[in-house]
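Below you will find the structure I want to go over with you.
One protein chain omitted, others in place.
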């Protein structure tokens, strides 16, 4: 089973200790090339890709299983940005020729895609300043995209811009003339970059669909991120439970204090409820269900709430040791908070859920 | 001190058992005339009224002390509606002649005033359908006022209506031609009525000020209600603490279970914080402070939150016995919820507080 | 959905369409008393047909009055009945019989006991109550004091039970009694069944804050329970009751309120009606909107969890450990829904009686008060958290069980 494979690989080959080493070494792209190569070898880059393009077409629920295990170890790589988000855009918005050109390279890791939507600190996919003007048989794109995930290592950006038919997606090679990028140093040490586009010329075949495709891609991105966040939170829960069972104070393990036992029970309940949401969103995407949008917002919001609470409790229950950089708790807290605003925070998705339900 | 007097009188002369008897007997106006007479005798109807009009002019903080003690026993009477809310309207919006005519009667209890503002289930003092058209030297008022406190026993209504200068307040005798009222049976067994006004003619001296006066009266009403609600909640807290100290399970008093001890600590903290808000609002009114509006919204919201939580915990911690009508917990829960929407619930005041702070 | 299940659905649908009296469509629960002439006869007819079909307790074996259906099939049956606006009245008519006593009898009962008790229960003809709690014991069931003395053929019961649901209208009672006073607290307890219609049993309804009296105090004064109605082994009643309570928790995990009618309005629609919307169609009260959507998300995540756990437990007989989570979650959701509905209705949400309040408004108040009981009966929040902490998470037992 892929879960066992992912779990074994992540804990043995890419554990949180590896992430810490990578952080302390200041690796530029914020991931180890060897880690990324292993993932490609194991075929994870092809989980969503149809067999005709060299993938295994196992679907989003399976991808979620892998992302959950990677989330548990904070494993850094462009897997999510490229093989889930990027591949989804090509699958949903690409022509056969585009799929033929891009997907095999996503699978073999030679192409790293990433989605570039937001332009400021908050997620506002409905409005943007970046413009893609018709220019001969292609487009000329100008704008600035903020906090682009794996923005430094990407070989191509899937840029959301105001095109001739309203908002659309456009494929922009990272080495196109007029593209520049600035690496960011963020609290969670993941790879982000601001990307500037000045009069970037792309061909007519760069167009990857319009606003409806963007929304569908975003929902897939949210469902996938929900799985990763569930992994981060589950590991935080396990670390906390373990601590409750082993740490002694006043001559007894602290998990025997009723207040802490009840808190653990609350967190466990939240975790089970969050897991149901995360899995339901992935399954809805796989099934093309009518309520996919609702469930993706539900997943991002409920897993987000749980991760927020769980990461704070991880620190709080561990006390002083949780505050030290030497211990891993801080890494989980930082990652937890960094994932919150990505593709809309809980408030964004509560608002969206209410709108989808008509109030 | 008036606190000791109020406490002694309420616990001995008008305890919650008296409220229960009154409820079970189905007293029409929802209070006992004898209770009301005692309050008049003790001078509580004159707490806000200047000495020239037969009162003691002790201010809102003092009135709050009395209301808190009455809240503790759920003592039913028109004291709050008439001597705090009604008197405030006359004091803030009345001419000398109006004060002369009304205030001595409020003090001696022969006049029972009440404020009639809302027209539907929710508090919306900024918009109303009731109209007061200029008619000769007076006004002609038509409209329906909902859930008017002590609406059946009131001798005069202070009606908010759209007058010639926008929203204004108008004094309408209960026996004026065109006034009719319908008693309501509510969960907390307090006196409420719907009041219908059809072409009610009042004189020019019925005008008691405009929108600014209404807002100021409402803030005084909220500050006073905050004190009463604090009393209801404080009594609920005391009942709960007492139960935690005496009820045994598994061979020990339940207050020794850490989870319940911590909950009591949380509730105590909320109570102390709520008390600060309630007292600050009353003191701000007395001092004519600039931030009176903010503090009155703060009081209604924070005391409201505490009372909501405390009344639920009262039931929850008492377990089965709390669910029986024979025990008093249900009476407190019902009163707690009934006071919530009056003059704006917590959501209303959070919104208002934000607007007052400019966001 | 499998083909076999789809075929079963077609059968079920045909049967329901043929047998459900249309006069009952859209009628909620608790209507029995309010039915008149023809409708009452239709109601009785519908009950009898369901009973005969074995659909009063569809998953029980056919020989004991059930239909031997799988859980997915039983779900299909209830969906098909809902589809025509109907309800299955038998679980309510049987009191604790279908949800708790029956399943426990199936596991612990002798063949004779099953044959004597189950079929009439499955037809909705016998209503059961349970005599578990006693005054001053609270959640601490095992500290019970009701004595059962061995009188040869029968036990003679003396003592008092409290919170016996529907005792005043029940035919039979399952009671936890002390059969060995000298044994430690959890030992020496037995579970007996006895008819309520006898001289030694007296019931007194307890009036609740909602105005209803669904519970009684029940007094045993030399009441008689036959030895042949001892369920499980003598002095092993604690095992029986633990299982019984598991069945109870299982039956309480659905987030709907017990009094919710078949087709109640969505809470967000009620909110729009009372609080209005802004130009974009969003609820005008933004603070309420946030809490409302949070509640709806909680409810959705709960029902997704029920579905997930059901799917994961496919074919397992044992109750999933996660059932303990669902109990607290269902309770919180149901209580939050009531509190939010009250808030939405504002001053109109406080109606007790009279024409000035709509039936929906008055119902909201009663449901709200009634719903406070959910977190009390069947184990408090705290007891459930202790169970999760100890049984699921494996945290050490504290000296504090409360």
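Miscellaneous remarks
Note that the chains are named A, B and C in the order they appear, and that numbering of residues resets to 1 at the start of each chain.
As a convention for this text, contacts are C-beta pairs under 8 Å (C-beta built on N, C-alpha and C of every residue); 3 or more make two chains touch, one makes a residue touch a chain.
Here the structure is a predicted model, which means the values were calculated and not measured.
Only one of the listed residues, B:162, B:185 or B:256, touches the absent chain: B:256. Screening B:115, B:298 or B:314 for touch with the missing chain picks out B:298. For chain C, the residues touching the absent chain in the complete assembly are 286-287, 289-290, 398-400.
Contact between chain A and the unshown chain involves residues 118, 120-123, 146-147, 182, 184-189, 192, 194, 247-250, 252, 254, 256-260, 312, 315-316, 319-320, 322-326, 329-330, 333-334, 337-338, 340-342, 345-348, 350-351.
Annotation for chain B: contacts to the undisplayed chain at residues 241, 244-245, 252-253, 255-258, 261-262, 264-266, 268-269, 272-277, 279-280, 294, 298, 301-302, 347, 350-351, 353-355, 357-359.
Keep this in mind: only the chains that are shown with their structure count from here on.
In this assembly, the chain whose C-alpha centre lies farthest from chain A is B.
Note: centroid distance chain A to chain B, computed from Cα atoms, is 52 Å. Computed centre separation for the pair chain B/chain C is 40 angstrom, with centres defined by C-alpha atoms. For chain C, the set of residues touching two or more other chains reads 382, 385, 398, 400, 402.
Multi-chain contact residues of chain B (touching two or more other chains): 257-259.
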